[in-house]
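A single protein chain has been omitted; all remaining protein chains appear in their positions.
Just so it is clear, A and B label the chains in written order, and each chain counts residues from 1 on its own.
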Amino acid sequence: MKHVFIATLLAGSIALPAYAADYTIMAPAAPGGGWDQTARSLQTTMQQEGISKNVQVINVPGAGGTIGLAQFASQQKGNAHALIVGGYVMVGAILTNKAPVTLKDVTPIARLTGENEAIVVPASSPLKSVKDLVEALKKNPGSVSWGGGSAGGVDHITAGLIAKAAGVDPTKINYIAFSGGGEALAAILGAQVTVGISGYGEFEGQVKAGTLRLLATSGEQRIPGTDAPTLKEAGLDVAVQNWRMVAAAPGLTPEQKAAVTADVKKLATSKTWQETLKTKGWQDTYLDGDAFTTQLSKEIAATEAILKDIGLVK
Amino acid sequence: MSTFEFLLQGLLVAAQPMNLLYALIGVTLGTAVGVLPGIGPALTVALLLPVTYRLDPAGSLIMFAGIYYGGMYGGSTTSILLNTPGESSSIVTALEGNKMARAGRGGPALATAAIGSFVAGLIATFGLAFIAPVIVKLALVFGPREYFALMVLAFVTVSSAFGDSTLRGLTSLFIGLALSIIGIDQLTGQTRLAFGVPDLLDGVEVTTLAVAMFAIGETLFIAAQGNTGPDKVEAVKGSVWMNAADWARSWKPWLRGTLIGFPIGAMPAGGAEIGTFLSYATEKRLTKHPEEFGNGAIEGVAGPEAANNASAAGTLVPLLTLGLPTTATAAIMLAGFQQYGLQPGPLLFATNPQLVWGLIASLLIANFMLLVLNLPLVGLWVRLLTIPKPWLYAGILLFATLGTIGANPSVFELGMLLAFGLLGYAMRVFGYPIAPVVVGLILGPLAEQQLRRALAISQGDFTVLFTSPIAAVLLTIAALAFIVPLILRARGKGEVLSQMAAEED
């Protein structure tokens, strides 16, 4: 009798589909980082806007998101209610780590946000403009130490692109990788390194307080409220944006993919999300469908090229 | 309004009955999640932050402060009672605290941890309020070379925790260092010792190693003794509370721990563990009861616990004054603050005094609530030890794996837990100390990275390592700490020292 009961229980539960439209969002990073914040903002927005009643965030940290990506691709295959957050950093990490699972193994849904990179120096620095920086680089690239995030990440890539555009050998840049924005910022404020490079949000408070000088930003347009030129305006043909995206599981039917895309679109256009973007200082760079897919493959090719130039990928 | 008026106003708001209740709920929730081995304050705060969103700003800020302090404190209870550190900063607490619990002195150990945390939290929160700008200037002077010198000092002083055999202590340390190389080299992006396994790319998680070596290794070791020992531990010998001697031996370590933990917590690359290591080493050197170290010395609990909590407040110094999140926990708090319209940064104290002082007042109240919650529970916690061994250890393994699964639900992580548990067991069997492995894993990468950063910035000039005044002073202290015992021993005082190097495990 007991066995029958247990058997029915087991059979019943296996027969049950992973029911309800409860999304699970994987943040392939430790709590606290940009992806984690994006995932948790998505969670709050989905619940408040009634897109999904019960949303769970799972953190799988490590190696620029490639560990989480690999786990996501293998475990969630065909699950139309699993999402993963990712971004530009993941593109670089997949290449430098030669990760076996790439963005081709998941279903990219949409780009959500973007942030421009900022190039700053301490207020006491003799470097006043991008021109000064380029001159110093040309004279002795080793004497200009760049403080930023992990090796091969978007900060490192931007530094390499700047050197290349300035006609300096990108393998000769003296890039000092720090763990996390806070540590890099401290090194810049303490003038331990010559130049700082990271997302503008990291530096905003210091730039406004006048302890850091903003030399340039990396977007196509200037950041409102700042008078620093874009890199292009300063004569360097570089435009970089650190974007974040959301992807769904592999093996979805076209209908399932369309349903997820519709949910994400509803989220991205909601008032809650727009307010979140404002408080977090994220730019809305929403892009979905074929336009996003094309853009993504273009970015991947460009990133691979510059990582080869810096010497991080062979 | 002056600083004091702002603080008073904040305290008045925080002391309203409803807000006190929120503080108590926050502390309880924070402790409940923070107590899980492997789940540190960062994940605790991330998980529980949404709970605070539903309240009004004052209430949510105060509950948040409670969660933070609760999460920081939670780990020490399991360290002391179950020899299972809740997070990396309470590893040191397990060394002496668990020995005390085994000897029926778990009550005083828990009490000195709770009161020490309170005292340290109180002093450090006032430090945050009044000397944050000074401390932050000091923290910014620390560049890679100064950090490298600090790590050298930590290595030298911590080696006093290595047990009775130099050979086995060093072997343990180097096993830890060997484990620390695993993963992506942060400075060049190359992988080391990962053998193509993606799960190894991020290296060995400190808490996984600590939980495995302490909790699982210990469980295996005790089980392998067979039924020779008594079925249960005598939970209370003497008083559950601290006696006069305990107080006399605790108050100085509390103050010293605070003094060490607060500035190190404020340093962008300091980390709470370093403070606890240095505090433990300091207490071991200064104690009048060296023979007790390794067998349950109360100073070895009081100091590190104070340092741990002081560094929790220290972390807020760069966060509030510079907008600089120096730990994962701080980064999550930054997100939390934005929810209250508080933009941490250099102008915060000037532009947003009400909120800042409200937060500081909340921290003081939360700190107080932590004491209110934990002291009455001491008697109850200690009774846990009276559970018969089979169920007690089954429960320990349940909680040890629960933490690891909750932090990262991967089969590979559990596999590492098992492998390191077996390593911890084997090391116990052959008389190798456990703590140096964890120390090596934590300090190794920090020392290596800072050394390489310093040398890259100087373009290969080694002299920069000694030419900064702070680095020079730190290295001199390290050299003295290394040489003086050798001289003392040479002058025939070796016996005293070998007594001091009490047995660890």
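The rule is simple: contacts are C-beta pairs under 8 Å (C-beta built on N, C-alpha and C of every residue); 3 or more make two chains touch, one makes a residue touch a chain.
Assume contacts and distances are computed from a predicted model.
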Among "Tripartite tricarboxylate transporter TctB family protein", "Solute:Na+ symporter, SSS family", "Dihydroorotase" or "Cytochrome C", the UniProt name of the subunit that does not appear here: "Tripartite tricarboxylate transporter TctB family protein"
For the full complex, which residue in B:134, B:394 or B:473 touches the chain that was left out? B:394
Where B:102, B:192 or B:252 are the choices, the one touching the absent chain is B:192
Contacting the left-out chain: of B:27, B:47 or B:139, that is B:47
Contact residues on chain A toward the hidden chain run 9-10, 13-14, 16, 24, 56-58, 75, 142, 173-175, 311-312
Which chain B residues touch the hidden chain? 29, 32-33, 36, 39, 47-48, 50, 159-160, 162-167, 169-171, 174-175, 177-178, 181, 185, 187-188, 190, 192-193, 216, 219-220, 223-227, 389-391, 393-395, 397-398, 401-402, 405-406, 409, 411, 414-415, 417-418, 421-422, 425, 429-431, 444, 448, 451-453, 455-457, 459-460, 462, 482, 485-486, 489, 494, 497-498, 501
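As a working rule, only the chains that are shown with their structure count from here on.
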Centroid spacing, where centroids are CA-atom means, of chain A and chain B in whole angstrom: 31
Which residues, counting only chain A, touch chain B once they are in their complex? 30-33, 36-37, 40, 43-44, 58-63, 66-67, 70-71, 96-97, 99-101, 142-143, 145, 150-152, 174, 176-183, 185-187, 189-190, 192-193, 204-206, 208-209, 211, 279-280, 312
Hey, which residues of chain B end up touching chain A in the complex? 42-43, 45-46, 49-50, 53, 139-144, 183-189, 191, 198-199, 201-202, 268-269, 318, 322-332, 335, 338-339, 341, 343-347, 407-410, 449, 453, 456-457, 459
